[in-house]
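For this depiction, one protein chain was excluded, whereas all remaining protein chains were kept in their positions.
And then chain A:
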Amino acid sequence: MSIVVRDLSYGYGNKEVLKQLSFSLGTGFNLLLGPNGAGKSTLFSLLTGLFNQGQGEVELCGLDLVQHRRAALAKLGVVFQQSTLDLDLSVKQNLIYQGSLHGLSAMDSLNRVTSILEKLELSQRLNERVRQLNGGHRRRLEITRALMHRPKVILLDEPTVGLDTDSRLLIIEHVRQLAKEMDICVLWATHLMDEANFDDELVLLDRGQIRASGQCQQLYKKHEVNDLFELYRKLTQQVELI
C-alpha cells in the first residue's frame, strides 16, 4: 500500500479536528472528498510531515513518517493548496530550485521533467516568469515540479481551486493519465464532486471523521445511491454547491 493511516487524530488546542482516521490507499487516482473545514488540509499537513504527528501512525510506501521521515519524503511529491512558486523567477528557475532541494543538478532537474513539460504544454514557457503565467499553467508547473524527483506518492490539496472549468478538467485529466503511466499513488483532495469518476477510490471526510472509504461504484451500491452527490448527501447531511 502506498499510503497507510492508522488511528490518526489531531487537534488545535482543545479542538479535535481529525478523529481516529484509518485508511489505506494504493496506486492510481484516489480522491479525498470533504467540505471546507472537514480537515483535509490538516490531514495533508500530517501526511507531509509539516505538522508534528498527533496520535496515530502514517506510512508512505511502507516507511513510517516519524521514524523514516527523510526516506518517506523522498518518495513523496506535493502540490499545496496555496501556491509555493516564486512568482518573480522563471519556470526554469523554479524547476531547478526544486531539483536542488532533492539533491539534483540543474541539468538533471530539467531532463527529468522534459516529457511532463511537453505533455502539460509548458515546454515553450521555460523562460517565462511565473508571474506571467495564468492560474492553470501555474498549477501545471506545480504538478510538474512535484513529479520531478519521481515520487511514488503525490498529494494534491485542492489543486483546481480558483480555476475555470476547462482548466480544471484538463488538469484532472492530465493527472489521471500521469498516475496511470507512472504507476503512482495520487491523493487528490477536493470539495468538488464533479472531479470524481465512478472507478476512483474515495475517502469521504467530514468534520474530522471518515464517513466512507472504498471504490466509488461499490460505495454507491453499498449505500444504495445513484451518484456521488447522493452518497455525499446521505453520509454527511450537507450539500456543497458546485
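Keep in mind that, in the parts below, a residue touches a chain if its C-beta (ideal position, glycine included) is under 8 Å from a C-beta of that chain, and two chains touch if they have at least 3 such contacts; residues count from 1.
One rule holds in what follows: contacts and distances are computed from a predicted model.
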item: Record-based protein name (UniProt) of the chain missing from this complex, from "Spore germination protein KB", "Transport permease protein", "NADH dehydrogenase (Quinone)" or "Molecular chaperone HscC"; value: "Transport permease protein"
item: Residue in contact with the excluded chain [from A:V91, A:L104, A:L187 or A:L231]; value: A:L104
item: Residue of A:Q93, A:S167 or A:Q215 touching the missing chain in the full complex; value: A:Q93
item: Per the touch definition above, residue among A:Q20, A:S45 or A:S167 touching the missing chain; value: A:S45
item: Hidden partner interface residues of chain A, rising order; value: 10, 12-13, 45, 48-52, 54, 70-71, 73-74, 76, 78, 80, 82, 84, 86, 88-89, 93, 96-106
